[in-house]
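A single protein chain has been removed from this complex, and every other one stays in its place.
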Amino acid sequence: MGVPSGKARIEKAALLGYPGVPFVGPRRTDRETRTMQMTPQVRKILSWYESDNPGTKANLARILMHGKLAGTGRLVILPVDQGFEHGPARSFAVNAPAYDPHYHFQLAIDAGLSAYASVLGMMEAGADTFAGQIPTILKVNSSNSLASAKDQAVTASVGDALRLGCSAIGFTIYPGSDDAFAMMEEIRELAEEAKSVGLAVVIWSYPRGGTLSKEGETAMDICAYAAHMAALLGAHIIKVKPPTSFLEQPEAKKVYEKEKIDISTLSARIAHVMQSCFAGRRLVVFSGGAAKDLDGIVGEAREIYKGGGTGLIIGRNSFQRKREEALKMLEQIVGIFGGRG
Amino acid sequence: MGVPSGKARIEKAALLGYPGVPFVGPRRTDRETRTMQMTPQVRKILSWYESDNPGTKANLARILMHGKLAGTGRLVILPVDQGFEHGPARSFAVNAPAYDPHYHFQLAIDAGLSAYASVLGMMEAGADTFAGQIPTILKVNSSNSLASAKDQAVTASVGDALRLGCSAIGFTIYPGSDDAFAMMEEIRELAEEAKSVGLAVVIWSYPRGGTLSKEGETAMDICAYAAHMAALLGAHIIKVKPPTSFLEQPEAKKVYEKEKIDISTLSARIAHVMQSCFAGRRLVVFSGGAAKDLDGIVGEAREIYKGGGTGLIIGRNSFQRKREEALKMLEQIVGIFGGRG
Amino acid sequence: MGVPSGKARIEKAALLGYPGVPFVGPRRTDRETRTMQMTPQVRKILSWYESDNPGTKANLARILMHGKLAGTGRLVILPVDQGFEHGPARSFAVNAPAYDPHYHFQLAIDAGLSAYASVLGMMEAGADTFAGQIPTILKVNSSNSLASAKDQAVTASVGDALRLGCSAIGFTIYPGSDDAFAMMEEIRELAEEAKSVGLAVVIWSYPRGGTLSKEGETAMDICAYAAHMAALLGAHIIKVKPPTSFLEQPEAKKVYEKEKIDISTLSARIAHVMQSCFAGRRLVVFSGGAAKDLDGIVGEAREIYKGGGTGLIIGRNSFQRKREEALKMLEQIVGIFGGRG
Amino acid sequence: MGVPSGKARIEKAALLGYPGVPFVGPRRTDRETRTMQMTPQVRKILSWYESDNPGTKANLARILMHGKLAGTGRLVILPVDQGFEHGPARSFAVNAPAYDPHYHFQLAIDAGLSAYASVLGMMEAGADTFAGQIPTILKVNSSNSLASAKDQAVTASVGDALRLGCSAIGFTIYPGSDDAFAMMEEIRELAEEAKSVGLAVVIWSYPRGGTLSKEGETAMDICAYAAHMAALLGAHIIKVKPPTSFLEQPEAKKVYEKEKIDISTLSARIAHVMQSCFAGRRLVVFSGGAAKDLDGIVGEAREIYKGGGTGLIIGRNSFQRKREEALKMLEQIVGIFGGRG
Partner (left out) sequence: MGVPSGKARIEKAALLGYPGVPFVGPRRTDRETRTMQMTPQVRKILSWYESDNPGTKANLARILMHGKLAGTGRLVILPVDQGFEHGPARSFAVNAPAYDPHYHFQLAIDAGLSAYASVLGMMEAGADTFAGQIPTILKVNSSNSLASAKDQAVTASVGDALRLGCSAIGFTIYPGSDDAFAMMEEIRELAEEAKSVGLAVVIWSYPRGGTLSKEGETAMDICAYAAHMAALLGAHIIKVKPPTSFLEQPEAKKVYEKEKIDISTLSARIAHVMQSCFAGRRLVVFSGGAAKDLDGIVGEAREIYKGGGTGLIIGRNSFQRKREEALKMLEQIVGIFGGRG
């Protein structure tokens, strides 16, 4: 008998959901090119990564041209590595739908964020469903609160990032810790490989361990130093915590005082961190840190924006709120970095 | 002297174009998420590629979610491999700005096309300037009109595609030619490698050589067969020429007649090609072929659309027109595949 | 608020289709372990493959313990490589649903067959949907009717077979052809690799080319010789055409006559082929060949069964019938090899 | 005993040529930085190679910033592969000192040329003596007049180029020959490797063989096509022969006539070749070809300069003249490309 040919076949097939027949759906009405043109801001940012191949630049461009902040040169990223760091209950019990990996992909997409960062298992659990819907960053090392060493295990590879369609790898270093050198050597090797296959590199630089005081971990001098080291290691995007006005190292303190470096306000401190990353030639996102109230977060975001910080990487404060609250909060933050806050 | 700190510094730096200071440009006004949500059409298409990893699906999604046809499941692609195939004068003299590789990237972007396909040198000459602005397909083998063998040289690698930020590799096979088996073995190896690192695979399937008659190269049975073989070789996107109603192989002819397969109109023939590619489970784009007049092209595009063809891959007919004419023509074609034609 | 915990939560979630909650379906009522115990027949067959590693044996066991013939030591396999060999219209137009790769997986499953064999693209198009539902054999070389050489292109790899979850690779040799040695060397290399990673190897041995007469391609002496060479090349399962009583080679003819080898009936000839494959220590399946009527097929199957043949590998005669007819025919054939025919 | 210490020791050592004591030679009088600043011309040229890493750009810069033409964007290169191509007597007997590999290094240095290109053995025989004195190009494939195939043997590697301190590899393709595809595949692989380690790639593109007429080898259409193919293969510097006004391919001839491409003078033809290489985005040097008289060479050089050609690669016409004559001739040629001719 054969199948009915031509238009009849297609229409019938479309109705029946016959496999593989292209949709003859509602007509697309007149609208402009949907893909935004590259902005001068993003062009300039890409020019800073002058030694990178076009593949890496294209992945950086993907992150910079995605979501509500597309084209602004600012970023808001959702990271979900808390489960590894603190265990599932401490991470997700307060907002149980967040146990589901799909929840986070969808949250980042619906909030119009720039990228979603997570670890291997979480990424594998959603990478297919959300393929092409949001740039992803594969965190390739991970710590956990059962371990005592100030170190992380390498838990994913550059090959994993490619097969999962990620735009970048993410890696944590702990400057100051006994294992800091080993961690730096790991990211050196991973970064060289990632760059050679066109991936971008994000370094989480969290000072801890060694002779550092607790207060010192977020001290102005230490934070700027940690960010600078990430830049020196070849990171394209750097993640640090917002610094306090505390100064940890006596030698550094002398310089800050002598040179009258303004660290009186958070925005001034952010500006100093940006300056410490190649005079602003590198993208630096600041972590939201421990859960806090909405006013605290929004206020911090405003200061980061004012100081010229690239943006926010905000995990717990996003997914430990109910979805509607989180979306509202993220809208406000994205608004700030979009210059409307 | 030092630099002024805080806001003053940033504003001054922004004015001076100080390296690396984030733009404090015109505020972005309220607008919706700029990144289009994945459409049901694209979701369905991605589901057909069920054995592929998320990396490959993300690259397919990039192509399907880019340009004016983003989300429709249809594609219009600009291929520029004519210089290799026919030489520079025959390709570009009629529209001299097209000698410049940047011309083609810009044309594809400005016309809101789905992707730009070209060979190594052309891609290298623009991949950095246009990084992230349009999905690209690296043609990894090439023929030339000085050669007599019905074969192509492998002229680029999967590694090249990664470092140049391409979403897919493209490869031509010549079913029927003496070298057809060798070509199939080449794409087998390249496709396996490409898929393992998250790239998509496009196969140009052009029957020629061996016992094929000239008329047979675009015969209905041969075209459907060529498309089917590309699908069997694991192509994600298949490129063939629009078939005529001629039937080359006697054994096939008997079947077409006995089964009363409708090949009377171009749209019916296109529908038959789509059916031959796994009942429509694969994307098939049709080439524009030799230069023709606007009415001819537009008419053909309408038939391809009507027959359920995925879209057009249109080179010479684009860049051998003056830019303004080409943009007008492409707007019309894109309109057709967007369902407004 | 949180979600309700324990049983209540799961039940509610199940109602709501909450992602990832294990089914709380109807209790499984009394029935035995669903996985059949290994039978003495299969144990014996596995013992013949004494140099193979347990991985390869497990894959052979999967094929031998699947479907309606599970445990009998007999096999009925559905092969779909016709599209490559003869083109889509000659393969599928008579039964259009067969254009869809899913059709064939489903047919083989519903008919309770032992395995499904196909080429790369067809396998990729369904391997995910049907993962774990039926043992699969990846045909790793392919010919096509546009080619004139008596050769095949290698179109898939052992790596492809692993990532697609196949139990075996399949490969065609053309003893007698100019390219026979090259083909043997290809399968040698592929078989060594396949066995090293625990896959089984199926060789399609089709004499043709060189000095062979057309009648000789299915001659008794040639068929037995072809099957023997496949065994010597290390095949676990051998596929040949049922032999006629014609004898091609004069030297062989003398022996057949002198030794009074009984080749008077198909069952005798089948027995002789089995004997030629290491005195029956190898599995040999016979192809159905060109489409024929139901009585012809069933009669042939009975003879093959009677002659001790392992089973049937039956493509065109299956999928070129309407699905209901095909299922009925396969039920009859499976019945024969299950000893109920 | 020890060495005498302080100033006395140094002075004595200097007199004695004591190993390892730095020269305390004639004082350097006041002079400006000897290293020329990068010129705008060279900066612009480097920007065309936008997908290359800084290593490759540095090597291109070395060639462009060396010799009397440093900074002009023009090049004159000495190639010595004649011994391989035509044998030693045909190459060197007319000027016997040229049998010595050191002769050629010194000639290129003394003439203030941009680079010296030769094959493995010649390079090994002088690379140490002249290390750092002139940029070198290692020709990695070679033909010879005892061979009949229009092909070349790969006779050196990227590793050789690195250990010998070369700035680039050189490779010949013969578009049109039976082996053209194989040659293209060789340079594809070598070029990818060279670029990854920061070397530049020079392609000699000499059409010959196949259906090409003798006159066609230097025809306008063929020369532009050959240069274009080298560019498409990813060459940084292209070497072709100066084209004649002959047109070989009928289809091309039609285009040249219809589009009124000016090929009436050598300078117009050179301009057309430059245009054919990505609208002038690639460096193209023209070979001097067979030995001719001084007026012929100088006249040709003027036309090449006028047509915007990058420069000359002139072997036989250099080393088959007596050294003093050669130096005089090269001075004149360099003068022309330096804009003083």
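All chains are identified by letter, namely A, B, C and D, in their written order; residue positions are counted from 1 within each chain.
Note that in this section a contact is a pair of C-beta atoms (placed from the backbone, for glycine too) under 8 Å apart; a residue touches a chain by one contact, two chains touch by 3 or more.
Source: prediction; values computed, not measured.
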{"item": "Sole contact to the chain not displayed, among A:Asp178, A:Glu215 or A:Glu331", "value": "A:Asp178"}
{"item": "Option from D:Arg62, D:His104 or D:Arg321 whose C-beta touches the chain left out", "value": "D:Arg62"}
{"item": "Touching the absent chain when the full complex is considered, from B:Ala70, B:Ala93 or B:Ile314", "value": "B:Ala93"}
{"item": "Full-complex contact with the absent chain, from A:Ile261, A:Val284, A:Ala301 or A:Ala326", "value": "A:Ile261"}
{"item": "Interface with the unshown chain - residue positions in subunit A", "value": "48-52, 175-176, 178, 180-182, 184-185, 188-189, 192, 207, 210-212, 221-222, 224-225, 228-229, 231-235, 249, 251-252, 255-256, 258-259, 261, 272, 275-276, 278-279, 281"}
{"item": "Contact footprint on subunit D, counting only the chain that is left out", "value": "2-3, 5-7, 9-10, 13, 18-25, 27-30, 33-38, 40-42, 44, 46, 48, 53-62, 64-68, 70-74, 109, 112, 127-128, 131-134, 159, 162-166, 196-198, 259-262, 265, 267-268, 271-272, 274-275, 277-282, 306-308, 310, 338-340"}
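FYI, only the chains that are shown with their structure count from here on.
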{"item": "Fewest touching-chain hops separating subunit C from subunit D", "value": "2"}
{"item": "Counterpart interface for B-C, drawn from B-D, A-B or A-D and sharing over half of its contact pairs", "value": "B-D"}
{"item": "Same-residue or different-residue interface between subunit B and subunit C, half as cut-off", "value": "different"}
{"item": "Rounded Å distance between subunit A and subunit D, as computed from the means of their C-alpha atoms", "value": "47"}
{"item": "Contacts with two or more other chains, residues of subunit D listed in rising order", "value": "50-51"}
